[in-house]
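This part shows subunit A:
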Amino acid sequence: MKKEEKKLTAAELPAGGILEAGTAQNFKTGSWRSLRPVWNKDKCIHCLTCWIYCPDSAIKIAPDEKKTTVVTGIDYDFCKGCGICARECPDKIKAITMEEEKK
Partner candidate 1 sequence: MIEVRWHGRGGQGAKTAALLFGEAVLATGKYIQAFPEYGPERMGAPVQSFNRISDHPITIHSGITDPNFVVILDPTLMETVNVVEGIGPEGKVIVNTSFSSEEIAKKLGINKSQVFVVNASQIAQETIGMNIPNTPMLGALVKVIGNLDLNGVLEDTKKKLEVKFRHKPQVIDGNIACIKRAFDEVKNS
Partner candidate 2 sequence: MVKAIYPKGKIVAKTGNEVMAEAMRQISPDVVAAYPITPATEIVQIFSQFVADGKVPTEYVAVESEHSAMSATIGASVAGARAMTGTSSQGLALMWEMLYIAAGLRLPIVMAEVNRALSAPINIHGDQSDTMGARDAGWIQIYSENSQESYDNMIQAVKIAEKAKLPTMVTTDGFIISHCMEVVEVYPDEDVKAFVGEYKPERALLDYKKPFTLGAIELQDYYFEHRWQLAEGMRNAKQIVLDVAKEFKNKFGREYGFYEKYKMDDAEVAIVTIGSAAGTTKFVIDELREKGIKAGLIKIRVYRPFPADEIAKDLAKVKAFAVLDRADSCSGNFAPVYLDVVSALFANGINIKSENYVYGLGGREISTEHIAEVYTKLDKIAKNQVAPSKTVEYINVRIK
């Protein structure tokens, strides 16, 4: 069971509803997933279409040895399993497939 989140009191909250930047990083939405994208490294042509479309910035990228940006995997901490990456992956390639999430 997940622990109940501690809610701040009015005395603890900053006035005016200020939220520090980057707090989404602390909020792991990966547990919401019922379907899981599986990335096939060998089929991938690194067109980065999936990276552009992913609404949760859950496609991991990095420069390779030639300093070209390539896909390196999927960030399952934040991927909600929406399947947009699998759908947008070019038809001739289909390097991402959605599979049942096993828990």
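With respect to how the candidates were assembled, all candidates are chains of the complex that A comes from, given by their letters.
Simple rule for what comes next: a residue touches a chain if its C-beta (ideal position, glycine included) is under 8 Å from a C-beta of that chain, and two chains touch if they have at least 3 such contacts; residues count from 1.
Everything numeric in this text was worked out from a predicted model, so none of it was measured.
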Going by the contact definition at the top, pick out the neighbour of subunit A in this complex from 1 or 2.
-> 2
For subunit A, which residues are in contact with candidate 2 within the complex?
-> 7-10, 13, 15-23
